[in-house]
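Worksheet: the structure to be examined is printed underneath.
One protein chain omitted, others in place.
== chain A ==
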Amino acid sequence: MDQLLNNFSLDLFVKQTILFLLLIFLMVKFAWKPIMNALNEREEGIQGALDAAENAKKEMANLQADNQKLLTEARAEREAMLKDARDIKNKMIEDAKGEAQAEADKMVAQAQAAIEAERKSAIADLKSQVASLSVEIAEKVVKSELSDKQKQLSLVEDMLGKATLN
């Protein structure tokens, strides 16, 4: 310990302190400050560039996602449109079919009605003709029958006979 203290030189201590403080001052002024500033600037620059790249990547991803979304939306819309078209087509066909059926039914009904009317008028005609024919025939028959007295009597006889039976 004694030797250590003997070795301690106050002069050197003072010189070292002064020189070292001077060195710190000079180094900070001429070296460390500009170096630290330059390093920080560079690191900030690098960080900035990295951040920008990261942002660009994110934006790219967003854009791609948007594209994908748009694509799926468009696809869905197309599907929907196709489906609508198909539905409309089917509906139109259905409608057309229904209308045609109704028209056809109506026409058939009209035809039937017409046929019925024709048939009725024909039957009525037939009836009147048959009536007149039978009147004529009856007239002729009566005429020929009633030309002979005998025959008239026998007829009355006959008629009476039948009437009794009734």
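We take it that contacts are C-beta pairs under 8 Å (C-beta built on N, C-alpha and C of every residue); 3 or more make two chains touch, one makes a residue touch a chain; residues count from 1.
Note that contacts and distances are computed from a predicted model.
Peer 1: For the chain that's not shown, choose its UniProt protein name out of "Spermidine/putrescine import ATP-binding protein PotA", "Cytochrome c-type biogenesis protein", "ATP synthase subunit a" or "Gluconate 2-dehydrogenase alpha chain".
Peer 2: "ATP synthase subunit a"
Peer 1: Could I get the residues of chain A that touch the absent chain, sorted low to high?
Peer 2: That gives, for chain A, the contact residues 4, 6-13, 15-17, 19-24, 26-28, 30-36, 38-39, 42, 45.
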